[in-house]
Each structure stands twice: as structure tokens, then as C-alpha cells.
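Written out below as C-alpha cells is the structure these notes cover.
Showing subunit A:
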Amino acid sequence: MKKILTPLLVVALLATVATILLSMAKKDSPIVIVKGNLYKKPLPIKLNKTNDTQCAMLIKSEKNAAEVIDSDGRTWFFDDPGCMVLWLKDKKWKDKATLWVHTIDTNRWIKAKDANFGVTDHSEMHYGFGARERGSSKTISFKQMQLRVLRGETMANPKWRKKLLSIKQDGE
Partner candidate 1 sequence: MIEVKNLNKIYSSFSGDVKVLSDINFKINDAELTIIEGVSGSGKSTLLSIMAGLEKPTSGEVVIDNDSIAKLPDIHISRLRASTIGMVFQNFNLIENLSSLDNVLTPLIALKTPLKEAKYLAENALKVANIEHQKNQVVSKLSGGEKQRVAIARAIVANPTLLLCDEPTANLDYKNSKIFLELITKLSKKGITIVIATHDPIFKELELNYSLIMIKSGQILSKEQING
Partner candidate 2 sequence: MLNNSFLHFLALSFFTNKKRFSGILVVSFFILLLLSSTLFISSSIKGSLKKSLNYQPDFIIQNIKAGESFVASSRWREKLLKIHGVIAVNGRVYGRFFLDKKISFLVIGIDFFSKQTNENLDALVNKIDLKEFLSKENMLVGASVKKYLNSHYYKDSYNFLTPKGEFLKLNIYKELPNSSGLVSQDVVITTKDLAKKILGLSSNEVSDFALSVPNPSERENIRVKIESLFFGARVVTKEDINKKIASLYDYKGGVFLILYLIVIFAFSLILYLRYTIATSIERKEIATLRAVGWSIKDVIKLKLLENLTLIFISFSLAIIASYIFVFIFDAPILRAIFLGGDSLSLNLKFKPYIDYGLISTIFIIYLVTYLATTLIPIWRIAISDPKEVLR
């Protein structure tokens, strides 16, 4: 009995190791985090291959995307400034982080803290904040945007949506 079983066991073990090695050879996981970005410059996002860490969606366009870089060079990617704010909420190092957003008016990366945010824009997760390089009377600062996201005063809330849209209509 044992004479038959032992070779069988060896075969099974070898096959196990082979299967593991074979599948480890391939690599196709999407990017969640990039390490070693010590210059703290915004990295180009590999579209459809990078995950938003907060909402777990694939990032399909750089428009209005955002990046967070920790002091040790770790970089995270977001498809909506709102996601970035929510993700940073309980990080201890949030004040030391470098934050980037991709603007919708000039189409380039700027520091999030310098950006102006529209409140009724189209954004990936429907918070409605579009990053702009140029401010106007209708835009708000990063601090205000952050507060609104954390309070839930965004286009994602139906009552606020109605209110925000009606003010806009009155103004125009």
C-alpha cells in the first residue's frame, strides 16, 4: 500500500510546486501604489491599469485625477479629488503629504492646495469638485472643498445637488 502511495504523494507535491511557480511567472495585477517617488513629482497614470485606492475603480482618464505622495515617496492614485480627501481622512501623516490634482481647465498637474474647485462639475465619483488652475467667484479653495467632502455637502447628496444646481441656475 505504502509503496504505491508514496510516489503518488511525491507526484502531487511536485505538481503543486509546478503550478505555483508557473502562475507566479505571469504578472498582470493592476497598480495600486508606486514606491520611491522621492522627488514628489506627479507620476503619469497608466490608464486602465491603475486602481483608485479609495473607491477601488480603475482610473480611466487623467482628467480631474489626483495623487498623494507620502514623505517616503510612496504614491497613491485617485480618479476624483473627493476620493483623495476621503482616503486621507484618517492618515496620521496627512499634513506632510504632497497632493497633486490634474486640472480640467489647463489639463496639467498642479498642487492640490493651490487649486480652485468648481462645485457642480462632472467628476468620476459624482462629488462635483473639478480642479481648476484659475479661480473665479464660483470656485472654492482646497480647504473648503475638503470640508465639504468630509461633511457630505457634495453633489452626491440629492438635497445638496438640488440646492447647488438651483443656485447656479439663478446666477446664470
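Candidates were picked such that all candidates are chains of the complex that A comes from, given by their letters.
Assume contacts are C-beta pairs under 8 Å (C-beta built on N, C-alpha and C of every residue); 3 or more make two chains touch, one makes a residue touch a chain; residues count from 1.
Keep in mind that what you see is a predicted model, and the values were worked out from it rather than measured.
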item: Touching candidate - 1 or 2 - for subunit A as found in this complex; value: 2
item: In the complex with candidate 2, residue positions of subunit A that touch it; value: 158-159, 161-162
